[in-house]
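Here the complex is missing one protein chain, while the rest keep their positions.
Then we have subunit A:
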């Protein structure tokens, strides 16, 4: 079975920070990063703040251009020339679902946009697809007439998910999709995602600080620190036998937290 998405020697250098009067030039370097993901698998990226997790997500969806290396989808290398293929197959869920929805247009309009730009469906087919996707994520067809401010946080997260799913992508990249949610809504969304993944066979890459969720849903883990991957492997292996010191600390804090909750 071939890899769905394959990342080879991906690097990125943030050159925008120039040396100023009181601060020295400090370039943030990411990578080299290598990983691969099969269809239906879930990959979690964990690491401290500023370790380049969000940057990696942006590189994957094409918001930033890598300095070297390449990302291939089903064996085809993604470049700026097949941007449309990337728009179609690799979709992103942003960290803050509130910010990622346009306040001035209805949810129907928001969901219509990717369809209008990337598919040849006509108006009626698009409307049908929007209703179907809204139901898929547990919203009602009426919600397409709503504006962002009329929804709760959990519903907004569902809309962000609907927006990512509406093109039937192969890979979903999510930047801390559960961070802003309260526990009950969070578990709802996690279950929803897992169901959808099982139904559609998505490759799911997500960034999270919540190791409980990571352990629960991911197949593989990448641990990042200072722009480098310091440890990668199967979830159970990393949770049971962490090699690096940083990973050991992470896992131990997580275990301590769980134990305290139990007693």
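Definition applied: a contact is a pair of C-beta atoms (placed from the backbone, for glycine too) under 8 Å apart; a residue touches a chain by one contact, two chains touch by 3 or more; residues count from 1.
FYI, contacts and distances are computed from a predicted model.
This figure omits one chain of the complex; the name its UniProt record holds, of "Acetolactate synthase", "histidine kinase", "Peptide ABC transporter permease" or "Aminopeptidase", is "Peptide ABC transporter permease". Note that of A:53, A:163, A:186 or A:225, the residue touching the chain absent from this view is A:163.
Considering the whole complex, the residue from A:7, A:92, A:171 or A:251 that touches the absent chain is A:92.
Residue in contact with the omitted chain (choice from A:132, A:168, A:195 or A:253): A:132. From the set A:5, A:73, A:101 or A:223, the residue in touch with the chain omitted from the display is A:101, counting the whole complex. Taking the whole complex into account, subunit A touches the unshown chain at residues 61-63, 83-84, 87, 91-92, 94-96, 99-105, 113-114, 117-118, 128, 131-132, 135, 140-142, 145, 147, 149, 163.
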